[in-house]
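Structure first, commentary second.
Certain chains of the assembly are absent from this excerpt, and the rest are unmoved.
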Amino acid sequence: MSTTDPTAPRAGTEPGVAPPAPRPTARQRLGSVAWPEVAAPAALVLLLVGFGIADPGFLATGNLGAMLQAAAILMVLVLGQTFVVATAGIDLSVASTMTLSAIALGETYSRTSSILLAVVVALVTGVAVGVLNGLLITKGRITDFIVTLGMLSAASGLALIVADGKPTQVIDRFLLDLTVRGFGIVTWAVLLALVLTVLAHLLLFRTSFGTHLLAVGGSVRAARASGVRTDRVKIAAYALSGSCAGTAAVLLVGRVGASEPASNTSFLLNSVAAVVLGGVSLFGGRATIVSPIAGALLLTALVNGLTRFGLSEFYQPLAVGVVVIAAAFLARFDR
Amino acid sequence: MTATQHETPTAAPEGELLLRASGLTKSYGQVQALRQGDLEVRAGRVTAIIGDNGAGKSTLVGCLSGMHRSDGGELRVGDEQVSFTGPQQARAVGIETVYQDLALVDTLRVWQNLYLGREDGVGRGPLRWLRRGAMRAEAARMVGALAVNVPSVDARVNGLSGGQRQAVALARAAGWGSRIVILDEPTAALGVQETAKVEEMILRLRSQGLGLVLVSHNFDQVLRVADDVFVMRSGRTVAHRATAGTTGPDLVALVTGATVEPRPPAPDA
Amino acid sequence: GCGSSSDDGGSGSTASGGDTKVAAVIKGLDNPFFQAMEQGIDEQADQDGVDATVQAAQSITDTTGQSDKLTALAQQDYGCFVVNPISGSNLVNGLARISASDTPVVNIDSPVDADAAEEAGVDIATYIGTDNTEAGGKAGDEMVEAVSSGKVALVGGISGDVTSNARLDGFTQAVDGKLDVVQTVAADWERQKALTAATTLMQDNPDLKGFFAANDDMGLGIVQAVKNAGKADSITVISVDGNKDALQSVKDGDLHATVAQYPYAIGQLGVQACEKAAAGDDLPAEIVSPTAVVTSGVADQALAKFPAPFESFDNPLD
């Protein structure tokens, strides 16, 4: 890398005083982009072009809007999952937490008719579940896998209990508008997902919290030795994931017009798949935000395209499985 | 934080007592790793700790650096009695440590490692906005101040050689206005040239008035670099010597227990 | 024109039914009930020479996935949509856009929630389906007739599923005061889970007289459990759907009865309604599709006619 930088000291000269570091050049930055992180965006572009040639309507603004709309919930969940995976953890409870938050929203709304309060309760519920996950993992010293697996079950059980097993209609202009109105094909929901994506990117790369998150994922010991409060950082990552689940719940209720205690397992698997397709190492320490989001869009566009082609629904899980493995093959880690 | 602060460690008059540990104890579950940890660190001097594998050297170091919480004993830094609950607190009083495993985050860049845990940023708390340009420039200066050859502060640590990593860890320890720098077996895995360079760095820091602690199995190195040496055996500090006038065979005898030593360390030579 | 479905030529309602393209979005895909529904749609479309595309959700809980599929199809030039929504409102957003472009929508099987539809401006041309509460009630009546008194247990689909709840409610009302409902369990529409649950319930209640299952798959699992326990003579099992395997089981004397809902007919009617709607014809607001209790006496007939209804009924669309 550095050898392309003319101002860097030549290897071998010694004892070389390191020069004042220049801002990295565009070429340097490009050179340091790792292939795993480009695989998902590249595959997404390939897919869009391929489907677009086969079926020009696929790229019509209307359909692009439909895809973005379909992707919004997954995008928000993927942001949270990315934070957790960056710390070398995993959140298997994202989808259940979303369900629980949706129920919290529905119950609050049906009792108070205040959509604002209902949204707040949904978000608080998500954060609370996330914090509980984080506490069990750090203070309880139980592996993330089993904590969030247990929470997957517990949260969906709680959702059933609170909802008494029944869906609640949430017919509210504000919520419905979220997923319908906006700026052309960019509905409010999509806009929210995009804004959160930008914020997540800035959080990860421009704040000290982001650096600490990556440090914890890279090496808990080293991070701790450097004065990072590793437990807090982990808890924060799960809390972020929980808040993303809460936000996704708001979009979900807006989209389906009701809060339902049914589990949304496919969101879990898709969120993990998108993160891994996005080249985020499951071993932690290396992450981007853009690539997992591209992974989420890839999965969504794939199903949209297959649906448009009228491919029997039976072939869709097969196609998704093959694409996930193929994309991971492109993005496979060096280690 | 300004650039100048990093470059000028608080100089103390040579020989001033910076730290004194007495009777530190520490167990890991059933294992009593440290039974009686004593140590003195003085400004402008290199204090070595020697002892066989499992003697408790790294455990003692851990208690000084805040990585471990000692079970008992007393630790004074300057005039104050302290008790660390984490590495941040040790850092706050000016104790920096280069761990046996270096404790660098492989996946982060050099400048990020140098600033880890004390990022320079606008605002407060975990959401403060990183001043990346300033940090990168300053990091280059910190690394440069030790006259070591690190390719670029933008390189990820996992791309560096053993010697280069050691240099980054040392630059981090030295560059923060620290008063005491602890090095746990810094040259165990290094070649001749790299070892020489690290020893050079140690002496440079000493000449800046810092107190250095050097854990090493290499007695030649200890005699070459250190001013004082503390000997540990089975979790106890069993001897304290000035290196002047001490020979390699003396150290071997002390470490293996061939000679009986009065336990309370002799006063500073 | 952003956001409207007319972007790639979804020019909506063409006048003649003959060249109308019909898109159908139905529920789960791993259940023979919907297989029969799909078959009904395809065969009716073939017969009438219309072009029909059927898409289904990935599972019976995949509310958003189903909605995404509808939205994807809404971007293409279909002249009419047949929908069988997973929940009362999960398709409302997509349907709102379709209604906005004046493309007719026919609702089959599970109803779109009326309030949600009105709020979003969804215009449903007609609803074709069965009353699930009534289907459960018919099962309840049959159960009372078969066992007359004693304990029965209920096995529902996924906790909280509307269809399941309606069938269980109907059953409970019908047997109220006559039979003793000891317990209700959820077996997620799965045969294996129903079998396990039924085994446990028989252990706990040795004097159990009957099981009601909210669909045939679970009913067949329970039949297996009853046989395993050697209680085929003393326990009566009734379920809902009228799938082929269930009819066969009734014929064999294992399953006591199934309340046939004729998904095949529902699918056929959906396509017929779509053609009429696209042609601008008036449709009744609601078309009740036939249901029938199939017991061993008529199982042969029902099997012979499968997937079509074995009793003739008045098709208001013919």
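Order of writing sets the labels: A, B and C. Residues in every chain begin at 1.
What we mean here is this: a contact is a pair of C-beta atoms (placed from the backbone, for glycine too) under 8 Å apart; a residue touches a chain by one contact, two chains touch by 3 or more.
From a predicted model like this one, the values you see are computed outputs, not experimental measurements.
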| item | value |
| --- | --- |
| Subunit formula of the full entry, expressed with the displayed chain labels | A x2, B x2, C x1 |
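Following the convention adopted for this analysis, only the chains that are shown with their structure count from here on.
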| item | value |
| --- | --- |
| Contact graph of the chains (line, ring, star, complete, other) | line |
| Chain nearest the global centroid, as defined over all protein CA atoms shown | A |
| Averaged-CA centre spacing for the pair chain C and chain A, given as whole angstrom | 35 |
| Whole-Å gap separating chain A and chain B, where each centre is the average of the chain's CA atoms | 41 |
| Complex interface listing, chain A residues touching chain B | 1-2, 5, 8-9, 11, 13-21, 23-24, 28, 32, 203, 206-209, 211-212, 214-215, 217-219, 221-229, 236, 284-286 |
| Chain B to chain A touching residues, read off their complex | 65, 67, 86-88, 91, 97, 99, 101-108, 111-113, 115-119, 121, 126-130, 132-133, 136-137, 139-141, 143-144, 147-155, 159, 197 |
| In the complex, chain A residues that touch chain C | 56-57, 60-63, 65-67, 69-70, 73, 160, 163, 165-167, 169, 171, 173, 176, 179-180, 184-185, 187, 252, 255-258, 260-267, 300, 303-304, 307-308, 310, 313-314, 316-317 |
